[in-house]
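As you look at this complex, bear in mind that one protein chain is not there, while each of the others sits in place.
And then chain A:
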Amino acid sequence: MGQLVQRQGSNWDAALAAAAVAAAPQQYLTFTLGGEMFAVAILNVKEIIEFGSLTEIPMTPPFIRGVINLRGAVVPVIDLACRFGGRAAEVARRTCIVIVELEEDEQKHDIGVMVDAVSEVLEIARADIEPPPTFGARIRADFISGMGKINGKFVIILNVAKALSASEIALLTTMGDPDAPNEGEP
């Protein structure tokens, strides 16, 4: 698993490096989550939809809100605020689901991310991106790919490949599963 994540991380870095070579400022989608501003690279974002009817999945950790029907495909929805250790997000008027496409184990899959509100698409130059702080962000450091400077403020640019890693989330779903310990030891 650790190996896997690492490999994905390096893919991600490679992608970033490639972008840097292109020397063009990258576009980011910014959104708010629990009052804080976050950004994700726009290349990962497939679409943004209104928060609608959602089917809860029993026996899963609370940060998995459920699944939605996205034009015939069943897509899981993650509550990022809850994933980062906060409280479950309340559904409000501006709550949206950002559909993110990820590639893991050479398989593409879509994940919905529940956010409080979507703000705008911004260009952030490479020079304006600082490395993530080693601590203090109250978010696991490997979830952050960098800190973007916008109007003198920092926004957290998320490393979605890690924050939404399917294999890691799958592991987390086994917590509280009475069968789970049986996987390793009976």
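The rule we apply is simple: a residue touches a chain if its C-beta (ideal position, glycine included) is under 8 Å from a C-beta of that chain, and two chains touch if they have at least 3 such contacts; residues count from 1.
As a working rule, contacts and distances are computed from a predicted model.
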Name per UniProt, for the chain absent here [options: "Nitric-oxide reductase large subunit", "Chemotaxis protein CheA", "Phosphate-import permease protein PhnE" or "ABC-type transporter, integral membrane subunit"]: "Chemotaxis protein CheA"
Sole contact to the chain not displayed, among A:Val67, A:Cys96, A:Leu122 or A:Ala137: A:Val67
Option touching the unshown chain, where A:Met59, A:Ala88 or A:Ala117 are the choices: A:Met59
Which residue of A:Ile111, A:Ile124, A:Ile144 or A:Leu158 touches the chain not shown here: A:Ile111
Positions on chain A contacted by the hidden chain, ascending: 53, 55-60, 64, 66-69, 72-76, 104, 107, 109-111, 166-167, 169-171, 173-174, 177-186
